[in-house]
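With one protein chain withheld, the remaining protein chains of the complex are depicted in position.
And now, chain A:
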Amino acid sequence: MSRFTLKPVGWRPRLAPVKAETATPEQLAALDACPPAVRRSTYFLTLAHDPGSLGERGALFNIVMYAEGGLDRADRELSTAVVSMVNGCVYCTSVHAKRFSELTNDEPAMQRLLDEGWEAEPDPRRKAIADFTEALTRDPGATTARHLAPLRAAGLDDLEILDLIHSIAMFANANRLMLTLGDPLLPRSM
């Protein structure tokens, strides 16, 4: 068993979030640029203290995770779960591992990845995505065309690889925000 889980993990901010009822028009507009499902979450209300960065960064997050075409959404979720594991973000891992499981209907594959990592991942496409994700996350400066070869061998085209790079980069950002601005609340059984 690893510390990573598909069970819901909570998040407690380290500074008081903005209150929706007393938010400024600028803060509300920035929140509205974020994904609808999360725009009243504690996390986004915490980020709303700086509405300028929240609006731009929220819009960037939206397009990176949900843009039509290109890399399959499940592959984006796989990649962001792997980044989150590498960075030790238990909260982000649980959210994106769950989305992967829902999109693929393959919870056992994700549970195995959470428990054992991706070294022995049997699916060659998922293996290539996870390995590239880990490499670009850990040592961006060492990433070269050689690291793209397994992705090409798995059939990824240019746009899919660009989407993958965007997803990996986005979670270098997201994990740092989550890990710094709050604490994960782990399920009781852990």
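Here is the rule we go by: a contact is a pair of C-beta atoms (placed from the backbone, for glycine too) under 8 Å apart; a residue touches a chain by one contact, two chains touch by 3 or more; residues count from 1.
Simple rule for what comes next: contacts and distances are computed from a predicted model.
According to its UniProt record, the chain left out of view corresponds to "CMD domain protein" among "Acetyl-CoA carboxylase biotin carboxyl carrier protein subunit", "CMD domain protein", "Cellobiose transport system permease protein" or "GGDEF domain-containing protein".
Of the candidate positions A:R73, A:R99 or A:H166, contact with the unshown chain belongs to A:H166. When the whole complex is considered, the residue among A:L103, A:A154 or A:L181 that touches the unshown chain is A:L181.
By the touch rule set out above, chain A reaches the unshown chain at residues 14-16, 46-47, 49-50, 52-57, 59-60, 63-64, 67, 70, 87-89, 136-137, 140-141, 143-145, 147-148, 158-159, 161-166, 168-170, 172-177, 179-181, 183.
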